[in-house]
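The complex is shown incomplete by one protein chain, all other protein chains being positioned as in the whole.
Up next, subunit A:
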Amino acid sequence: MKIYWQYICISITCFMLNINADIINKNVERVLDLTSQLVKTTYKISVEDLTGIAVKDYVLIIREPNLSYISAKDGFDNTVKLQKQESENIQEHSYILNFLKDSPKQSIYIETVSTKNLLPHPYEIKQNDKQMVKFVGNLYLYSIYKTITQKTNVILSSSNVLSSTQIKPFSLAANKIFFGPYENVEKLTEEELMIHYENQSPFLTVNSLDRTIEVSHWGNIAVKESIQITHSGAKLKGSFSRYDFQKDGRSGQSAVKSYKTYLPASAFCVYYRDTNGNISTSNMNLQQDYVDLDLRPRFPLFGGWKTQYVLGYNIPAYENLFSAGTDYVLKMRLIDHIHDNMSIEEAVISIILPEGSANIKLDTPYTVNHRQNELMYTYLDTVGRPVISFTKRNLVENHITDFTLKYTFSKVSLLQEPLLVIAFIYIIFIFTIVFLRMDLSITSHSHKE
């Protein structure tokens, strides 16, 4: 019933946009990458208008819950703007693509990443068991247009497939499953695609990322990330045995012993700590264009276990902070790499600017939820530092892009704090000199002791 309603909605939208009904999907090639905890899909769609009129708009529907990232390109490798349509169903995302060039034949390359669509099944496993996950999706591209042929290639993390949808034609090879080609699929056809397979890759979810970027005009940018991370794969059932874990390499394969975090190449003074102090089990390797941190949590993360830590580093300001006169531009990554194939539930980003910054203008690569700007007081502050803060939910690696922040700052304000210290010490000396020369006794001593 609901789907029917949506169909009507979509049809109405189509009419309103005056979309030619003769558009078909001539060929759809889809690659589903299920090797990690994320579902990464790439679509290659050839669109054609049978009547020969130029295709201007195209309605794309992605039926995937927790869709985190989507990007579209046309045949000339130009980014195509995606205009999101409001939809009642959170499982469904519909977009209208506006092509830059008019042509009756268009090809689109779409890339999507979604999180939490690989569910561990069984839900709980013992320490020595393998982690099995289940993927449920659509076998066909859900489209308001008719599709002539379509294929789906699924890449799995292992060749151990317990069960999968078996709609012919399909074939299995090592860790891949090929579905299709399916011919002449009518519009809005649904068919479930289910794959139950072994996936031992780390299932880590960053529950919350609190990223603070503190800009100092003395030439330093301090970045601090407090991270809460959970193993979101199959939960550990029963007891944990250190003996098995140490002796048997196969034991606890789905447990996460360590992961890598890449920091900017110029990062220095890196610290990795939690509320109990420094976490002494980590290595740092300097690479050509990044710093490679091998982070080991205090304990291996088994299914359902969580940990919290703070990772901080400094980077020299000249790489990210540009100025002309009193105008400054901060250009930095909005979020940074935490681990490969990461999935962040919620990120809070705060940018602390020096005292006296004004006319602040933030420009983010994607929409974020702005929060109330605050003032922060730290060493020798008098009027407080402006803090720009915003949040964003459901982030993946593809979101690692730069934001720009423009503000003005007069260089004279830099001298305020040293002058404050100088004045303070000066007053202390003056006070001491005066105090030592004062006689505060109420009686006059004839002699000194």
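Keep this in mind: contacts are C-beta pairs under 8 Å (C-beta built on N, C-alpha and C of every residue); 3 or more make two chains touch, one makes a residue touch a chain; residues count from 1.
Heads up, the rule we're going with is that contacts and distances are computed from a predicted model.
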Name under which UniProt lists the unshown chain, selected from "Exosome complex component RRP45", "E2 ubiquitin-conjugating enzyme", "Mitochondrial distribution and morphology protein 12" or "dolichyl-diphosphooligosaccharide--protein glycotransferase": "dolichyl-diphosphooligosaccharide--protein glycotransferase"
Among A:Lys84, A:Lys101, A:Lys176 or A:Arg298, the residue in touch with the chain that has been omitted: A:Arg298
Contacting the left-out chain in the complete assembly, out of A:Gly249, A:Gly277 or A:Gly325: A:Gly277
Which residue of A:Phe178, A:Phe240, A:Tyr290 or A:Phe322 touches the chain not shown here: A:Phe240
Residues from subunit A at the interface with the omitted partner, ascending: 238-243, 247, 274-281, 298-299, 304-308, 377-381
